Structure formats: C-alpha cells, structure tokens
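All protein chains but one are shown in place.
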Amino acid sequence: MIPLAHYIGLSAMLFAIGAAGVLVRRNALIVFMSVELMLNASHLGLVAFSRFREALDGQVLVFFGMTVAAAEVAVGLAIIIAVFRSRKTVNIDELRSLNG
Amino acid sequence: MDLISILIVVAKVAFVLIVVLHFGALMTWAERKQAALIQDRIGPNRINILGVKALGLIQIMADGLKMIMKEDFIPAGAHRLYHTLAPAIAMFPALVALAVVPFGPSFDVAGRHIELQVANLDVGILFVLAVSSLGVYGIALAGWASNNKYSLLGTVRATAQMISYEIPMGLAIIGIVMTYGTLEMNKIVELQGEYFRLGGLPILPKWGIFYQPLGFVLLFTALIAETKRTPFDLPEGESELVAGFNVEYSGMKWGMFFLGEFASIVVVSALVATLYFGGWQIPYVNLMALPALPRVLLGVATFFGKVIVLCWLQLLVRWTLPRFRYDQLMHLGWKRLMPLAIANLPLTAAWIWMLGGMKS
Amino acid sequence: MNPYVPVLISFAAAVLLIGVFLFFCHAFGPKAPSPIKSDPFECGNPPSGPAHDRFAVRFYIVAMLFLLFDIEVVFLYPWAILFRELGGLGIMEMGFFLTLLVGGLAYVWWRGALEWE
Partner (left out) sequence: MSAQIAFYVLALGALVSALGVVLVRNPITSALNLVVSLCFVAGLYALLEAHFVAAVQVTVYAGAIMVLFTFVIMLLDLGTVPARTGPPEGIPKATIMGALGAAFVGLVIHAVRGDIRVPTTAGMAPERVAELGGNSRLVGELLFGPYLLPFEVAGVLLLVALVGTVVMAKRDSVAKSTASRRNS
C-alpha cells in the first residue's frame, strides 16, 4: 500500500504548480484554470485522508467542493466574458481600473 | 490476479470491441437498405466478389477499403495535432462505454465464476455517463482545429446540443436508479428477472419499461440527440453547413467519426436494452436454472436480439422524421424534455410507493 | 480482481484500435497536396476573413446552465440509490432541493435565456 505521505506530497506539488500559475500567468482564463488545479490538489488531499482514516466524510466534502467549484466557474466565466466584451482583453495586467 | 483471469478479461474486451465494430459496420448496410425500402429503391446491390453479392453486404468491405485508400488531408492553417486527435477522442467513448454492460448470464466453468461483463463497477451507470461526457471534446476539437467557418459553426452547435441533452439523459436514468436502488448494471439486470405477481401468478416481468414508460421515451430521445442523427443532425446539416464539424476530414479520419456514430447507436441500444428491457433476461424463462451452455447462448442471443431491434428502431426514426430547426431543437431539450424529466421523479416516487416498495 | 483492471484493459484496447485506424489513414492513400486543395472549404468561393469568430452569448448561457444543472443531477444519484430506505423524510429532503432546481429552471425560462428566435 502506498503511504499517505506520498499522496500528500503529490497534492503539495499540484498545489504549488497551480499557485505558480496563478502568480505568473497573465491570461485571466489560465489563472482561473490554475485556481482549479489548486482546488483539485486540496481535493486529492481530502480523499487520501478519507481513505487512510477509513471514514467517508472526506469524500462528501470533496463532493461539496466540486459543487462550489462549478458555481464559481459559472459565475467567474460570466464575469470574464462580461469584462472581455467591454475591454476586449483577458490580460489581467490591463484590467487595472479597480486599482484606483 | 493470475494470467488466466487476465486472459479471460482480454477475451471479453475483444468480444465487446468486435461486436461493437461489426454491428457498427453492419448498421451502415442496414441503414442504406432500410432507407431504400422506405424510399422504394433497392439500395446497395452491385458490388460482388466473383459474382457473390450477399444482399449488398460486400458494400461494407468496399467502403472500408475506400476510406483507407483515400488521401489523409489536413487543410492549411489547421492545428495538425488536434486535427488528428479529434476523431480519436470522438470514437473513444463508443468503444469503452459498453465495458460495464452485462451481455449475458454468468456461469461456472472449471471452477471459475465468469460474468459476461467486462468490468463490474460500483458506479456502473455513472461510468457510462462519465465516459460519454468526454466525447464532447472530440467534436469541439474537430471544429476548432479545422480552421473553417462551417466546421466551427457545426462544432458550436454540436457541443451546445450534446450538453443540452445530457441533462434530460441524466435525469431520466435517475428514475431507473430509484426503481432498482443501485448503480450496478448486473444487479439492475438481475432485478429485472423478477415479476409483478397477481395472486402468486407472474403477470409482467419487472422491466424498467413498466416502471418507467415516460423515462424510457425521455432517455431514448435524449440518447438519439446525443448520437447527432436525424432528426437531431443539425450539427451536420448538409444543406446549410455542408457537413458541419467534419467538413475538413477525409479518408479514415472521417471514417472514424462515421464509425463512432454508428458504434454509438449500438451503445445506445445496448444501454436501453439493459436498463429498460431486461438485458439478457427472457421473460417467464428462468435462464439461471438451465445448464451453462444453453444458458449463455440463449442469454447472449436474447441480449443482442434486443439490441438489434432497438438499432432498427433508431433507423426507422432516422428515415421517418424530418430535421428540426435549431431553435426547435433547443426548445425541445430545455423546455419539453427537461421539465418532463424532472416531473418523472415525483411520478416514479409515487408509483413505487403505490407498489409498496418503500419504507414509510 | 480489482474491477479497474478490466477497465484499464478496455481503455488500452480502444486506444490500440484507434491507433491502428490512425496508422491506416496515414500509411495508405496518396499524398498530393496543392494550395487550392488546402484552402478552407467555403463552397468553392475563395475563403473570406478568418475562420474563427466570436459567437452569440446564448451559447455561453447554454453551457453555463448545463454545468449548474449537471451538478444538481449528480446530487440526485446518491439519493436515488437510497430512495427506498430514506422513505418519506427523504422525499421531503429531495422535494426541497428539487423545488430549488425547478425554481432555477423557471427563472431562466422567465428571463428568456432559453429563447432561440
């Protein structure tokens, strides 16, 4: 059996890749996808703990996590589309009007 | 996990693949013959090998050979990798979706218990839904990578259509899950071997169709829409979009879309036969009481008999109904099937409650 | 045997088969490229403008509605499995959830997001 630590290490790596994507990339859609990657890394951790604790609660939590992700993606992409329609760009460096 | 059980699995996988591909190929012939019958023509009847025409069946081989010998053509400005990947992704779900469908009764031979089902998953039906939901990417990539306006328009239409009909499809299957209380396909088939009894006499087999007549109509409609055939062939609409997402495909790549489509007809039929028509069960015949060999032969023959009838039903639908307009298509999916599929749930609940299958 | 082993074998067989098909279409058949042939097909006319264009907002709306309703459908599956055991209480629980689902559909309908004129 694969030790729990391996799953946690993998989850950390996926999370780090996602976080780097959020911080480095400028295309809002790719930033958004990187956020999904981070969320997914945390889900992996939850499922791994759920298996090793021999309790299914973690899987239910992941299920809720996916619901939140779906709602977030639907609304988030609607916002990105609305921004794209008014600004003709999805580059987050050009969207500074909230900076004041 | 010894070598022999692996070999058994490989044999089952090969059997399912061969059946899906051969049925798919035969469907091209059946479709043309059926169309000819409806339109008072003869259909394919010229091609022969040494004078043997075999009712035009040789046409299938000729078609296959033709597709292999054609130029594999990628238009300028197309994304080469995705252009090649698209037909592969589009075909994949039809080839693997049947892995969880039981196609015959189980039997014991040489001390081994063999189930005629490739994989018995805990999530059975959800596996089919999950795999088929990935087929959208094949269509999406095909249009996007082709660098052609018609392709892209066809792709957008096809994607919107497929995802719209996935919801009524999922909702209709929930009726079946409520009825049998499990996602495992082999248990669903097993439970359909029981009977509604009146005074101890078996009246009707407990098939899905008798629990879920509305659900059956909804699922069948949604599944035909998922296969993108007439009356739901808007994405291809020869007269408006020249051929939709596969305009820029030729040779065997085009053939893969085509074969995938016919294979998915077979998959649809197998799924409907399993969920609503008792799978391999024969009504009033207890197959499990028979010895192994006749049991398996009869069971498998029954299953494929049901599949053939359902395939033929889809051919009839395809050659009888005219094509929808796009607004009618979306209207049907979201404003007709969707409310009906939701209404089917309380109806099912009430029906099962009346039959007394529920804890209060 | 782990039930996923047959699934894997099935996937591998499908990939192999698709590979054979792709090899066929690559290996046989002539290769005769020409500039006219590789133009995007527009019924014989010279192609006009780029092939990629932006689309109507209705298509995004359909995709977003699909996503949200898909999640709701997936929530129904575990309930459907347990339906007989949960009994009246389960029906009430799901009744509330379904009311939300129907309410959402009614709202979308009322706002005209499902109209394709």
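As written, the chain order gives the labels A, B and C, with residue 1 at the start of each chain.
As a working rule, a contact is a pair of C-beta atoms (placed from the backbone, for glycine too) under 8 Å apart; a residue touches a chain by one contact, two chains touch by 3 or more.
Here the structure is a predicted model, which is why all the values come from computation and not from measurement.
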{"item": "Touched by the hidden chain, restricted to displayed chains", "value": "A, B, C"}
{"item": "For chain C, the residues touching the chain missing from this view", "value": "4, 50, 52-61, 63-68, 70-72, 74-75, 77-79, 81-82, 86, 90, 93, 96-97, 100-101, 103-104, 107-108, 111-113, 116-117"}
{"item": "Footprint left on chain A by the chain that the document does not show", "value": "1-10, 12-21, 23-27, 29-30, 32-34, 36-37, 40, 43-44, 47-57, 59-60, 62-64, 66-75, 77-82, 84-85, 89-91, 93-94"}
{"item": "Touching residues on chain B - with respect to the absent chain", "value": "1, 82, 121-123, 126-127, 129-131, 133-134, 136-137, 140-141, 144, 152-153, 155-156, 159, 163, 182-184, 326"}
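Methods note: only the chains that are shown with their structure count from here on.
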{"item": "Separation of mean Cα positions, chain C and chain B [Å, integer]", "value": "15"}
{"item": "Centroid distance [mean C-alpha coordinates] between chain C and chain A, Å", "value": "21"}
{"item": "Euclidean distance of C-alpha centroids - chain A vs chain B, Å", "value": "34"}
{"item": "Shared interface positions of chain C, touching two or more other chains", "value": "70"}
{"item": "Interfacial residue positions of chain B with respect to chain C in the complex", "value": "1, 5-6, 9-10, 12-14, 16-17, 21, 67-77, 84, 88, 91-92, 95-96, 99, 118-122, 126-127, 144, 146-152, 156, 159-160, 163-164, 166-167, 170-171, 174-175, 177-178, 181-183, 242, 247-248, 251-253, 255-256, 326-327, 330-331, 334-335, 338-339, 342, 345-346, 349, 352, 357-360"}
{"item": "Footprint of chain B on chain C - complex, ascending", "value": "1-7, 9-11, 13-15, 17-18, 21-22, 24-26, 28-33, 35, 37-43, 51-53, 55, 59, 62-63, 65-66, 69-70, 73-74, 76-77, 80-88, 91, 94, 98, 101-102, 105, 109, 114, 116-117"}
{"item": "Chain A-facing residues of chain C, complex", "value": "57, 60, 64, 67-68, 70-71, 75"}
